[in-house]
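First the structure, then my questions, so here it is.
One protein chain is absent from this view; the other protein chains keep their places.
So, chain A:
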């Protein structure tokens, strides 16, 4: 067993190039010069951890003829390599074996084009909404800059009925699933049409059962054991045979206790689930080096008995194929599989954050320039004659127009009726009404608004909502 484990380490002798981890970055004066050496390792990179080596009960180890002759210590120079197919310029690496090249060719061309268009859509959306936050039109926003390849690339690999549990920086999944732009804007603007949260949650907390996208909540990591439960539910549901649960999280969220709980439960209890970690190097201001000391998140998978792959998150093709393979294994094995996508958070954490306070703007610019998932995929598509500058321009204009149209629509809309403040706390009672104490409190609000509603203190706010004061008076 032990010798097999050390074999795994041998595979991991080459460091990743994605220059996100400060530890790695420090050792690499020039990230690009490492690209050649990384490419040597990719063949063995996919699913480099052996499942059998950690699934035997400990009693088996004790019968093993292998004895330790020294105190084992983790060698910090061992790094699990990241699976990648494209180099920084978007060229398929020469050493990619035929089987993967064949898989690439089997993917319908429309998929790659849709993938690129969906990726393009994110910065278009982010630019408009982030600036609208700056103008005070929405209260909050979070961009996806830099992670378009990881999020959309993986989204393309899931089946449309796979249940997605997201953290918050995965709007790309909804974009891929053709979530109506009007619904998206309604959520961000908390309008009367906001189906996702009826104006109750902050912007970017999307959710849509029609798109099998579970409503996002702010507490980090909570979705991980929930995804384990959902996966178990799929296992028990013959009518959902072939479906999978997808659970996204950032590398910061993996420090939560719920990560441990969720991974362990999923592994022990089974059920199809892909855990997808977006390792973008930062949790707000905390660099990954202050988040963990081991080899990222991928190194933890085997400890739970979970098959694992690390992938270059800025290579949309690699993300797509690795995710597809991970999903296949999860569904066929009715078990969890872990994907760690290495990328870089190019944008600020959120509109409430100025990342120049903890990292150099030059670093960000150089990453944007040297390692953009959009650039890589675009150049790959152009080499295959699937894309052109003309298409690029036309798509940009069209996307911007549709975003601005939806934006203008949502900006004009009323906020939800005040009634929604009390709705949905509990399910309806048998008599169809609210719980006693909420009914009383709602009537108290009605009384207050009846008395003070026309005052300058309240009037403007009250009228902004659907039905305004008049609707409240009818309660």
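Everything that follows uses one rule, which is that contacts are C-beta pairs under 8 Å (C-beta built on N, C-alpha and C of every residue); 3 or more make two chains touch, one makes a residue touch a chain; residues count from 1.
Criterion: contacts and distances are computed from a predicted model.
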Q: One chain of this complex is missing from the view, so tell me which of "Ribonuclease H2 subunit B", "Trafficking protein particle complex subunit BET3", "NADH-ubiquinone oxidoreductase chain 5" or "3-methyl-2-oxobutanoate dehydrogenase (2-methylpropanoyl-transferring)" is its UniProt name.
A: "3-methyl-2-oxobutanoate dehydrogenase (2-methylpropanoyl-transferring)"
Q) Of A:261, A:370, A:386 or A:469, which sits in contact with the chain we cannot see? A) A:261
Q: From the listed residues A:200, A:414 or A:459, report the one that touches the chain absent from this view.
A: A:200
Q. Which listed residue, A:214, A:278 or A:327, touches the chain dropped from view?
A. A:214
Q | Which of A:127, A:222 or A:255 contacts the chain that the document leaves out | A | A:222
Q.
Need a quick check: the contact residues on chain A for the chain that isn't drawn.
A. 55, 57, 163, 165, 194-198, 200-201, 205, 207-209, 214-215, 217, 219, 222, 224-237, 257-258, 260-262, 264-265, 268-270, 423-428, 430-431, 435-438
